[in-house]
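What you see is the complex with one protein chain gone and the rest in place.
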Amino acid sequence: MRASAQERMGTAQGTIQAPETQAALPAGRAQAAPAMRTARRPRHGWTFAFLYALVVLLAIVYLIPVYMTVITSLKAPQDINLMTAWRPPAHPYWASYVQAFRQFAPTLRNSLILAVSATLLSAMMGSLNGYVLAKWGFRGSKWALPLILFGMFIPYQSILIPLFQFLRSVGLYGGLPGLILVHVVYGLPITTLLFHNFYVEIPDELLGSALIDGAEFFKIYRWIILPLSAPAFVVVGIWQFTQIWNEFLFAVTLTRPAFQPITVALANLAGGNAVYWNLPMAGSIIAALPTVLIYIFLGRYFIRGLLAGALKG
Amino acid sequence: MRTKLWVVLVMSVVMLLVSATALAASQPLSGKLEIFSWWAGDEGPALEALIKHFEKMYPNVQVINATVTGGSGVNARAVLKTRMLGGDPPDTFQVHAGQELIGTWVVAKRMENLNSLYKEEGWTKVFPAGLVKLLSTSQGIWSVPVNIHRSNVLWYIPENLKQWGVKVPATWQEFLEIAPKLKAKGIVPLSMGETWTAEHLWENVAISVLGPAKWQQLWQGKISFRSPEMLEVWKLFGEILKYTNQDAPSLSWQQATDMVVKGKAAFNVMGDWAAGYMNTTLHLRPGTDFGWAPAPGTKGIFVMLSDSFGLPVGAPHRATTLAWLRMLGSREAQDIFNPLKGSISPRLDSDLSKYNVYGQSAAKDWRSSTIVGSLVHGVVANERFMNDFATVMEIFLNSRNPQAAANASQAVATQDGIIH
Partner (left out) sequence: MNSRSDRLAAILVILPSLLLLAVFVYGFIGQTLWVSLTDWGQGAGALALNPQIHWVGLENYKSLFTGFLDVRFRQDMVNMVFFTVLFVGASLLLGLLLAILIDQHLPGEGVFRTIFLYPMSLSLVVTGTIWRWMLQPQGGINALPTLFGLPASNFLWMSSRTQILQFNWQALPAYLCWAGVAVLAVAACVYLVKGRHKTAAFFAAPALLLLALVAWGPAGRAALLPYPETHGFNLALLGIVLAAVWQMSGYTMALYLAGLRTIPDELREAARVDGASPLQVYRYVELPLLAPITWSAVIILGHIALKIFDLVFAMAGPDNASTSVPAISMYLTTFRGNQFATGAAIAVVLLLMVAALIIPYLASLLRPGRAQ
């Protein structure tokens, strides 16, 4: 029984597929979708009490940093000291938010432009790439996916200097277009993988039936693949947006001040000589808010992105 | 009638031409100026005041304030170096005066010398000779210093010392006599912060043991890092470390200062930016609420460091950069910048009435003391040595073995071109 079940689960990469398959598959193909499972009988008595206490305790532990961040951000600078770090402020002090927001306003705009355009571009290219690799194998295409994927694992410090020199030589250093290009290129592996895995699950017959004459590459994409891709685009979009919004190394080294994204502004607030912690904490909350909101409201898709993009951190 | 019109026309064209040429000749400086620095947060306002002053002088110049922050200037260095390697220098950049500039950029022939600027402005007379020497090589003078900070200052709270019955130690021997008593009372005798503050303390101990002349010889490669004096430095440093706080590596320098202010520690050796912190941020009055003395054993010595700006070869806006540098060296600009930054002007003729009590006392010492350069803050050794010296310090902090540290520093000095 064990062996056969293991075969069902497949090899390591099979499992990376598995969650994505059930999450983002066109309806009807998922085999063990959660909805189809009969809910387990609820437990009662001591076991239940113990498990519930444990999960509540763990939830509290996971929320402690949020609590600390929020209360610290609402304290007046002179009220912050290590001994009373755990106590909430007597009177909320909003000035840190005003100040942090004032400093962040231009960088928020930069981050938004950067994240939205890089996400859209890398998703579109990833979709086309995934389509080609999943449905239009050519000689050597078998090698293409692993070679593409390698790009998302490299430590980016190792390409920083050549990258910089390249951007400068093509005149893209310092502004948003250059940074967008970088995020699109290094985003290609993950978007290609996600779309590839999604498209592999679309049965070939569906494509074949639309094929009456030749030269249908773009027609198939436009009329069959693309309409089915909406869930994949949402997953990829959320994933890429979060990654790009949160990125720091490229942001700090490849832009001139007028075009710096928000993570740089936060490091600026918090880095080095921070004396009072209310400001960095308020800044952290502002910087984290967009991705956390996406996560709360589109959490289901976010989790799919995590699972499907299991490979990217 | 017709001729008249014709004459008027010619006349007006000529007038127009003449006025245009006149305008061109006296046309105010215009263009752009990109200033690269890592001054932000507390240090931002001083730079902004300077820029404002510059914009008032040259309203047609568009100033781009390129600040890269975080990681104690490491990010800024990364960006500056990649830009320079790519042949895209900013017009001017912040750099510690001395070997941090010379050992990296001057030897790479990436800076223009500023001899003519110094001559035109007569700066060799208004800046102390000891300072100009630290800014120069045999090929010329390389940057314009905007400020002077003093590294060898011992900070304390007079009230607390009185209460504990302790006097300010004039030498490290005196400190080592006082320290056990303080420790017995549960007071940290000397507070310290992250690794660079340990190096900062080390340089002050070293200067007290070696004296100014031998300190300078050390950086000229004339004294071995394994000499008996240097072993003595590490031994004394090890003794002093026994009286510092355990949690030092996770504290910023401000937190180390806080320990003194809050009465948890008796003394702290730090540069005089600590005065700015206590005065501006903590609202303590210099002289009454907090006190200072030269670091033990360094009376009559001024261990200096200085932020300066230079002119990179190939700066895109050379004319505006020269105007900026000219302004930086002026008495007026320096007296705008330094009171805000909490530093003093290197100029011997600065207007002391604009500075607080601490600044005035530092300026007095600046004019009367022997000037030597700081190691940790880029004056006496190149960047490579400074980076490697952090490793030497780690070896010592982990092993507490003076011989091992001395050997390692000798090896580093040889490898990094201090000893030829």
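Going in written order, the chains are labelled A and B, and every chain counts its residues from 1.
Throughout what follows, contacts are C-beta pairs under 8 Å (C-beta built on N, C-alpha and C of every residue); 3 or more make two chains touch, one makes a residue touch a chain.
Computed from a predicted structure; not experimentally measured.
Undergrad: Can you work out which residue in B:L47, B:A78, B:L201 or B:I336 touches the chain that's missing from view?
TA: Only one listed residue reaches the unshown chain, and that is B:A78.
Undergrad: Hey, which chain B residues sit against the chain that's not shown?
TA: 71-72, 74, 77-78, 81, 84-85, 87, 103-105, 107-110, 194-196, 246-251, 383-384, 386-388, 390-391, 394-395, 397-398, 408, 411-412, 415, 417
Undergrad: Give me the chain A residues in contact with the hidden chain, please.
TA: Touch set of chain A with respect to the missing chain: 1-2, 5-6, 9-16, 18-19, 22-23, 31-32, 34, 37-40, 42-43, 48, 51-52, 54-55, 58-59, 62-65, 68-69, 72, 81-83, 85-86, 125, 128-129, 131-138, 141-151, 153-155, 157-159, 161-163, 166, 182, 185-186, 188-189, 192, 196, 207-208, 211, 214-218, 220, 242, 245-249, 263, 266-267, 270-271, 277, 280-281, 283-284, 287-288, 291-292, 294-296, 299, 302-303, 306-307, 310-313.
The rule we apply is simple: only the chains that are shown with their structure count from here on.
Undergrad: Could you work out how far the Cα centre of chain A sits from that of chain B, in whole Å?
TA: 42
Undergrad: Taking the complex as given, what residues does chain A use to touch chain B?
TA: Touching chain B from chain A are residues 160-161, 164-165, 168-169, 173, 252-253, 256-258, 264, 267-269, 271-275.
Undergrad: How about chain B: which of its residues touch chain A in the complex?
TA: Contact set of chain B toward chain A: 40-43, 64-73, 75, 78-79, 82-83, 85-88, 252, 254, 277, 281.
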